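Here is chain A:
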Amino acid sequence: MTLIDEFYNWAMMDGHGVYVWSVYVISAVTLVVLGAWPIRAEGRLRARVTNRVDEDSGA
Partner candidate 1 sequence: MGLIKDAFHRMGSPRFFYHGSSLWVRGLYVGGGLGLLVGSFWGLVLAPPDKYQGHSFRIMYMHVPSAHLAEMVYFACAVAGFVYLVWRMKMADVFITAAAPVGAILTMLALASGILWGMPTWGTGWVWDMRTTSVLVLLFLFFGLMALRQAIPRPDRAAYSVSILALVGVINIPIIKYSVDWFATLHQPASITLASEPTIETSMLWPLLLNAIGLYVFIAGVILAAMRLEVLKREHATEWVRAISKSR
Partner candidate 2 sequence: MHRADVLLNQPLIEASDLSCTVAGQLLFDRLDVTVLSGDVLELWGPNGSGKSTLLRCLAGLFSVDAGVIKRPEHLLYLGHRSGLNESLSPLENLRWYTGLREKNTSSEALSTAIRRVGLESYKDAPCRTLSAGQVRRASLARLCISDSPLWLLDEPMTSLDDDAAALLRTLIVEHRSMGGGSICATHVDLGFPETRVLELDA
Partner candidate 3 sequence: MGNFGVQFRRDLLIAIRGRTETANPVAFFVLALSLFVFAVGTDSETLPRVAPGVVWVVALFVAMLSTENLFHRDYDDGSLELMLLHNRPLFLGVLGKLLAHWCVSGLPVAILSPLAAVFINAPPEIIVTLVGTLLLGTPVLTLIGGIGAALTAGLGRGGLLLAVLVMPLYIPVLIFGSGACYRILDGAVATGPMLWLTALLAGSITLAPFAIGAALKGSQEY
């Protein structure tokens, strides 16, 4: 049994692999997006506030 077959059997989890992996992929994607969204949005908002401050001081 080559390494690939072994990996294949393990990944297939005798038929249930599809469900298990899709759950973990969905969870991973959700959690990553959930984690990144507030940080990025805060960055964008701070940038917007900075521009406005520059405009005010510049104007």
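Behind the choice of candidates: all candidates are chains of the complex that A comes from, given by their letters.
Quick note on the criterion: a residue touches a chain if its C-beta (ideal position, glycine included) is under 8 Å from a C-beta of that chain, and two chains touch if they have at least 3 such contacts; residues count from 1.
Being a predicted model, the structure only gives us computed values, none of them experimental.
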Quick one: in this complex, who touches chain A among 1, 2 or 3?
1
So in the complex, which bits of chain A are touching candidate 1?
13-17, 19-20, 22-24, 26-27, 30-31, 34-35, 37-39, 41-42, 45-46, 49-50, 53, 57
